[in-house]
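Apart from one protein chain that is not included, each protein chain of the complex appears where it belongs.
What follows is subunit A.
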Amino acid sequence: MTPAKKLLSYSYYPGCSLHASAKEYDESTRGLFKALGIGLKEVPDWLCCGATPAHNVDELLSLSLCAKNLSLAEGVEGDLAVACAACFSRLKVTQHHLADNETKRKQVEYAIAGAVNLQKPVKHLLEILAKDFGLDRLTEAVQKPLSGLKVACYYGCLLTRPPEVPELDCVEAPTIMERVIGAVGAETVRWSHRMECCGANFTLSRPGVVLKLSGSILDSAKAAGADCLMVACPLCHGNLDIRQKEIEEATGERFGMPVFYMTQLLALAVGVAPGKLGFDSMIVNPLPLLKEKGLV
């Protein structure tokens, strides 16, 4: 007799992007978890994590925003699932900083007018899939293997950083994305720019920087023979997808490289209908590639 499979259930913090520019990340996350039978319950009344701007301007504000979210999450059962790399990093950093700093903790408690609670494990979707759910079970759930699809896994800056915070994977040479997408049959390429910065917020103030940095990421992925990029961060997605045409104009090189959220590809593999994965909101149209590989 095989032991009964544990029913997994999580509280869920989508973050601002997943309700706006990265809707397809949210939709595909929900679709994927439903297909895998993993419970996902959104934290009511959550607020912005502060992202990059808050902690650059006011550390107390940044810590307080996350602490408030963590205390709201206490009301929902299950470890806290986070999709966005920036939200994930900020929540983890807050837990780490407040755990051993009594003074800051008191300030934050005053600011949010409530107790700081740091006990709830904050987990990125990758961690949930690779460790809690398990790669073997993920492989079992596959209905449409992504075989033949060459994926360049792009981590960006925040998924494994800062290094002093308990890490998702090795800071400088992680493999968790490759392991997860490899479990549903995709082929991953070895490439050099997995951890490079995409230019992030400079997309508004100095787009030239983004064109250069994101351009070299696309260039390197193409040189490695990738069909597409896979990301876990809405800001990276914006720079690599929305700005791709501008980059092509600036460099004179044609990439035509679709940029997927990890959950879009995973959901597709476990049989979620392509129409529910937000492919139509991507700027670089992924459908020709997916058709070519027989995936839609």
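Throughout what follows, contacts are C-beta pairs under 8 Å (C-beta built on N, C-alpha and C of every residue); 3 or more make two chains touch, one makes a residue touch a chain; residues count from 1.
Rule of thumb we're sticking to: contacts and distances are computed from a predicted model.
Student: For the chain not present in this complex, what protein name does its UniProt entry give, out of "Molybdopterin converting factor subunit 1", "Disulfide reductase", "Permease prefix domain 1-containing protein" or "(2Fe-2S)-binding protein"?
Tutor: Spelling it out: the chain absent from the display is recorded in UniProt as "Disulfide reductase".
Student: Touching the absent chain in the whole complex: find that residue among A:D58, A:E172, A:E249 or A:D280.
Tutor: Going through A:D58, A:E172, A:E249 or A:D280 one by one, A:E172 is the residue touching the chain not shown.
Student: Among A:N101, A:Q143, A:S192 or A:N285, which one is in touch with the chain left out?
Tutor: Touching the chain that is not displayed is residue A:S192.
Student: Give me the subunit A residues in contact with the hidden chain, please.
Tutor: 163, 170-173, 192-193, 195, 220, 223
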